[in-house]
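This part shows subunit A:
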Amino acid sequence: MHHQIYIGLAIILPLLGTVMIWMSGSRPNQREVVTVITSGLTFLCVLQLLPEVLAGHQPELHVTELLPGLEISFKVEPLGMLFALIASFLWIITSFYAIGYMRGHHEPNQTRFYMCFAIAISSALAIAFSGNMFTLFIAYEVLTLSTYPLVTHSQTDEARRAGRVYLGILMSTSIGLLMVGIIWTWAAAGTLDFTPGGILKGKIDDGLVIVLLFLYMYGIGKAALMPIHRWLPAAMVAPTPVSALLHAVAVVKAGVFTVLKVIIYIFGADFLTETGASIWLMYVAGATVLLASLVALTKDNLKARLAYSTVSQLAYIVLAGALATSHSLVGGAMHIAMHAFGKITLFFCAGAIMVASHKTEISQMRGLGWRMPFTFAAFLIGALSVIGLPPLGGSWSKWYIALGAADADQLVFIAVLMISSLLNIAYLIPVFARGFFGPREEEEAQMAGSHEDHGDHGDHGDHGDHAGDHDTATHDAHDASDAGKRIAEAPMLCVVPLWITALGCVALFVYSDWLYAMLSPIVK
Partner candidate 1 sequence: MREYLILRVITKLLFPFILLFALYVQFHGDFGPGGGFQAGVIFAASFILYSMVFGVRSAQHVLPVGILRAGIAGGLLLYALVGVVDLLLGANYLDYSPMSAEAKVGQHLGIFLVELGVGITVASVMMTMFFTFATWRED
Partner candidate 2 sequence: MLREHLPVLVIIIPLIAAPLCILFRGRDQAFGIALLATWGSFACSAVIAAKVMASGTLSYELGGWPPPIGIELRIDALNALILLIVSGIGSVVAPYARNSLLLEYVEDRSYMFYCAFLLCLCGLMGVAVTGDAFNLFVFLEISSLSSYVLIALGFDRRALTASYQYLIMGTIGATFIVISIGLLYQATGTLNMADIAQRLPEHGYDRTVIAAFAFLVIGVALKMALFPLHQWLPNAYSYAPSTVSAFLAATATKVSVYILLRFLFTVFGVQFSFDILPTAVPLTILAILAMFIPSIVACFEHNVKKVLAYSSVAQIGYMVLGIGFVTMTGLTAGILHLFNHALMKGALFLVLGAVFYRIGSCNIDRMAGLARTMPWTMAAFVGGGLSLIGIPMTAGFISKWYLIQAAIEKGWWHIAVLIVASSLIAVIYIWRVIESAYFREPPEDLQNVKEAPLSLLIPAWILVFGNVYFGIETSLPVSMAELAARSLLGAN
Partner candidate 3 sequence: MVDFFGLYNYWIVIVLAMAGMYIVIARGNLIKKLVGLNVFQASVFVLYISFGKVSGGTAPILLKGVVTYSNPLPHVLILTAIVVGVATTALGLALVVRIRREYGTIEEDDIHSQDGHT
C-alpha cells in the first residue's frame, strides 16, 4: 500500500514544488531552495520504490478511469524504475548546476524556468511509471508542452523560431502518428496495458505490423529518429541546464524509453522478430547512427555537435529495440543510463565553458583547457563514456547491443557500432584536445578579439548574456569576459555537478552487474 503513495508522491511532489516556486517567485533564494529540496525529496520517493522492484514486485497505482477500460494507472517495472532513478537523480544535480548557471548568466524569467523544469520532471516520472500506453501518452504530451517554454526561454526571435520547430515536430508526430497508433492498438487489442510479451500478437495482420510500428516509431518524435530529429538541434538554443537535463536526459530518454516500452510491452519482442516487422527499423536506426555522427563532425558549435551526437546515440537504443533480442534490449536499457550520465557531463561542460568564457564555438576554445582544467578533464571522461571505452559505463551498453546484433544474425550492425565509435572519437576528442593545444600566449590576442566574437557568434542563447553583461558588473563571469586575461574555472556550482556526473560514468562501469540484474527481468 505505501508503495502506491510513493508513486503518487514522486509525480505530485514536483508539481507541488512548481506551485511553491511560483509563490516564491520574487525571492530567488527561497525559490532555489524550494527547487533543491523538492528534487531531493522526489529522488527519495523514487528510491523508496527501488527495493520493491529489486525484489521482483511491481507496485501499481490506479488513479481514474477516463473512458471505459481506459484508465490512468501507474505500474513500476525495472525499465521505468531505471528511467525514474536517472531522471530524479540528475534533477538534483541539474538543480545545483542550473542555479550556478542561471545566476552566472543573469537569465530573465527564472521563475518560469524553474516551474517548467519541475513540471517536466514530474511528467518524465509519470512516463517512467505509466502502467499503460494511454497514461504514457498523456505524460508525453505534458512533457512536450512543459519543455516548450524552456526552449523559447530567451524569447529572442531565434528562440521562438526554434520553439516552433520543437513544438511543431513533437506535436505533429505525437498527435499525427502516435495517437493514431494508440487508437489503432486500442481498437485492435482492446487494451493498452503494458503486458510482458505484448498485447498485439494475433490481434493484427502481420503485414500491418510494419505500418503500426512505423506509426509508433515516428510518432515518438522524442526518440529523434532521422528524419524527424530536427527539433533536437533546434532546441539547443535553450539555456544549457535545459539542454543538459531535458535534451540529454528527460525528453530524449523519455522518447527512447517509450520506444523500448512499446517494443517490449506492446508488440512483444518475440512477435516482432517472428514477423520481421522491425528490420526496416534496424536500417533506419543504423543509418541515423552514422549520419548523425557525420553531421556532428561538421558542427563547430559545441552544443550543436553534442546535439547531433545525442541523435546518433539515441539511434543506438532504437537499434537495440529493433533487434529485439534479450541482450540488445538490456543493452538498450542500460544505454539509457550510460548515455544519460555521459552526455549530461558533456553538456555541463559546454555550459561551464560558456559561463566562464562566453565561448560557444569549438574553434575558439584553443588553449582554454589550461584555464579550466577541471571542466576539460570531466569532458574527457564524459566523451570516453559516450564513445564506449572502458573503464566507463558506455562500454557495457555497447557491448550488449553488439551481442544482441550477433544474436539476431545482423552482423552488419556490429560494424555500424564500430564505425560509429570511431566517428565518436573523431568528433568528441578534438574538443578536448583543442583545449590543451596551442600556446597560452595566444590568449592575449584572443581576448582582444573577444568582443568581436560576441558579435559574430551571438546566436544560441547569447543575446541574453549580452544584456546581462552590461547590466551588472559584479559577477565573475562578467569580469572574465571584460578583463580578458582572467578567464578562470567556472563557478563551483557548475563544476561540482559536472564532476559528480563524470564520476557517475565511472561508477556505472564498476556496478554494471547490479544494473544488469535489475534490468534482466524485462526480457523474461
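If you want to know what made the cut, all candidates are chains of the complex that A comes from, given by their letters.
Throughout what follows, a residue touches a chain if its C-beta (ideal position, glycine included) is under 8 Å from a C-beta of that chain, and two chains touch if they have at least 3 such contacts; residues count from 1.
These figures come from a predicted structure and were not determined experimentally.
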item	value
Among 1, 2 or 3, touch partner of subunit A in the complex	2
Interfacial residue positions of subunit A with respect to candidate 2 in the complex	64, 66-68, 72, 134, 137-138, 141-142, 145, 149, 152, 155, 159-160, 163-164, 167-168, 171-172, 175-177, 179-180, 183-184, 186-187
